[in-house]
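Missing here is one protein chain; the remaining ones are kept as they sit in the complex.
When the chains are written out, they are named A and B in that same order, and each has its own residue count from 1.
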Amino acid sequence: MPAKRHAASTASAPAPSTPVTLSSGPATLKSNSSVVDIATHVWQQYISNTPQRTLLLDAFMAFLVLVGGLQFLYCVLAGNYPFNAFLSGFSAAVGQFVLTASLRMQTSESSSAASKPSSKGKNARFADEETEGGISPERAFADYIFGSLILHFFCINFIN
Amino acid sequence: MRWCLALLICALVAAVNALSSSGSRLLVVLDDTTEKSSYSTLWSDLEGRGYDLSFESPKSDQLSLFAHGERAYDHLLILPPKSKGLGPALTPKHILDFLNKDGNIVLALSGKSSTSSAISSLLLELDVHLSNDRSAVVIDHFNYDTLSAAEKHDVLLLQRPNALRTDVKAFFDGEGVLALPRVAPQTLGSDSQLLAPILKAPTTAYAYNPKEEMPSPDDIESTGSQLNVVSAIQARNSARFTVLGSVEALEDKWFSASVKAPNGKKVPTVNREFAKQLTGWTFKETGVLKVGKIEHHLATDGEVAAEDLNPKIYRIKNETVFNIEVSEYVYDKWVPFEVPGDDKLQLEFTMLSPFHRLALQPTSRTETSAVYSTQFVTPDQHGIFSFRVNYKRPFLTNIEEKHEVTVRHFAHDEYPRSWAISGGWVWIAGLWSVIGGFLAFVVVWLYSAPTADKAKKTQ
Partner (left out) sequence: MAKSSLDLLLKGSSGQNTRGLLRIVILLTIAAAAVASRLFSVIRFESIIHEFDPWFNFRATKYLVENGFYSFWDWFDDRTWHPLGRVTGGTLYPGLMVTSGVIYHILRFLTIPVDIRNVCVLLAPGFSGLTALAMYLLTCEMSTSPSAGLLAAAFMGITPGYISRSVAGSYDNEAIAIFLLVFTFYLWIKAVKNGSIMWGALAALFYGYMVSAWGGYVFITNLIPLHVFVLLCMGRYSSRTYIAYTTWYALGTLGSMQIPFVGFLPIRNSDHMAALGVFGLLQLVAFAEFVRGFLPGKQFQKLLTSMVLLTFGLGFAGLVLLTVSGVIAPWSGRFYSLWDTGYAKIHIPIIASVSEHQPTAWPAFFFDLNFLIWLFPAGVFLCFQKLKDEHVFVIIYAVLSSYFAGVMVRLMLTLTPVVCVAAALALSAVLDHFLVLSKPSPESQAKANAVDAKSYQGMKSPIVGIYSHFSKAFVSGSMTLYLLIFVAHCTWVTSNAYSSPSVVLASRAPDGSQMIIDDYREAYYWLRQNTPDNAKIMSWWDYGYQIGGMADRPTLVDNNTWNNTHIATVGKAMSSREEVSYPILRQHDVDYVLVVFGGLLGYSGDDLNKFLWMVRIAEGIWPDEVKERDFFTARGEYRVDEEATPTMKNSLMYKMSYYNYQSLFPSGQAVDRVRGVRLPAESPQLNTLEEAFTSENWIIRIFKVKDLDNLGREHSNAVAFDKGLKRKRASKERALAF
């Protein structure tokens, strides 16, 4: 998803003294020169901690990133002549990605609520105030299907 | 509407057996009924062409150009009155109203007596100017009749005029010499498109009042071909008004006279033929154009169905065909109209300004009409356009046709579909791969559900 990475928060950015040169956002999963160990650490953590079903989700998301990225690349290289077609093709990928990400959050949150209760760090105070996630994986999945169907309908309509 | 009118006129023409295309009631305004006899050849010629003549004196109480708000006559022939003015029934306003209501007028002037101020102001409204000295006549020392005006040189001898320009039809041409005694000259305003000179004075002519001394060259206002002997005004409604400088030219005497120019032979005049041409033109026997049917439709192969004819709405970039049928009236019948050699009948497709200006080509002809047509592509601009044919030439009645049509934009389903554009295939593939991936994912997810539950429990 290189397209979306062009806005940033100014909120929680305590600047450390050592400037780190990092290649790019999505490439963090691959090995990098100076932060290699961090990245590999993350990767290993991820592999070991993620349940199989979430892995499935991640695979699907990676697929979507691939599809979206390819389309964007093609658009940059070959032009966007039927603009509506490009938009609907690309935003279908993006939309599906965020929906899947949402699903991932909901399912992994509720399933891993016991193991990692305070993954929210400083948000914990507010997280505690709220009652609970309140959404079962089944409900989340149904919502997901609902959202996706709307998305697909819009996209197909838009591409005509 | 136009059709009905045309039919009505045709029916009318047939019924009264008149030759003019616009009615046969002709009023002759004569000052003195005794004068009538000196023009008897003219009257009989006119009656022979089917006119229904009535004679009135300008002083007459019965004289009225209008009855119940409509024209009482179709044409008007005014001979110069001896008295001052034309009386209460023929004020300039009445005469202009008569013109505005499609009546045709021949106004004859005479150099023998001074022209009344009423006529002068009437002509002024039409941008025709008489000489400041209202008794002035045209004199030419090179083209005069040696037999009748050996001393005064005030009987002009002229050839009949040729076409005004190469793109204008000639209606008054022919062989022979015209004799025009004692012409009251006219000059035409320069900026009016409605005026046309029929017969100009020769370049050697000038105007002055013979009763006075010879004027100095500075006092001569205009000379030569600036002076008009016969002028025509055709109003926007195609009503015609002709000013004839010499009423005597219509007299029997000059119809049959023989004249001799300096260094010339003695020849008979052709005044009678010219009078026929002049009255015939003015009273709409010649130079009358009629537009028959106008058709426009989308260009198709083969016949166009009736319901597809003259649609109200086109789309941008439509291939469109336009046809117009034009006839010309020549003395007693409608014939196909042929555009003079250098001229073109043009179609404009306009919205505010012309987007297309195309020459119409003659494509077919019937017994009475010629069909002109052209084919073009509507511009890439939506809006309310009009097909306009605006053909205004001297001596021909005006064609001013304007047909509004709407040119709309592409409807939503008239753009090429995404799959019709090869560039769009990539995105379509992308979209369907997402949807396919989604379906596959859902299936896999549902299958993996029990194991996931177990995984959850074990965690």
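In the analysis below, contacts are C-beta pairs under 8 Å (C-beta built on N, C-alpha and C of every residue); 3 or more make two chains touch, one makes a residue touch a chain.
Given the structure is predicted, the values throughout are model-derived calculations rather than measurements.
Between the chain not shown and the residues B:83, B:237, B:361 or B:375, the one that touches is B:237. Across the interface with the omitted chain, chain B contributes residues 92-93, 96, 99-100, 121, 124-127, 129, 187, 189-190, 192-195, 221-222, 233, 235-237, 239, 313, 351-352, 382-385, 404, 406-409, 411-413.
Touch with the hidden chain on the side of chain A covers residues 1, 4-16, 18-22, 24-25, 28, 35, 38, 41-42, 45-46, 49, 83-84, 87-88, 91, 94-95, 98-99, 101-103, 105-106, 109, 116, 119-123, 126-127, 129, 133-135, 139-140, 142-144, 146-147, 150-151, 154-155, 157-158.
Just so we're on the same page, only the chains that are shown with their structure count from here on.
Here chain A touches chain B in the complex through residues 51-53, 56, 60, 63-64, 67-68, 70-71, 74, 78-79, 81-82, 84-86, 88-90, 92-93, 96, 100, 111-112, 114-115, 141, 145, 148, 152, 155-156, 159-160, going by the rule given at the top.
Here chain B touches chain A in the complex through residues 417-418, 421, 423-424, 426-431, 433-435, 437-438, 441-442, 444-445, 448-449, 451-452, 455-456, 459, going by the rule given at the top.
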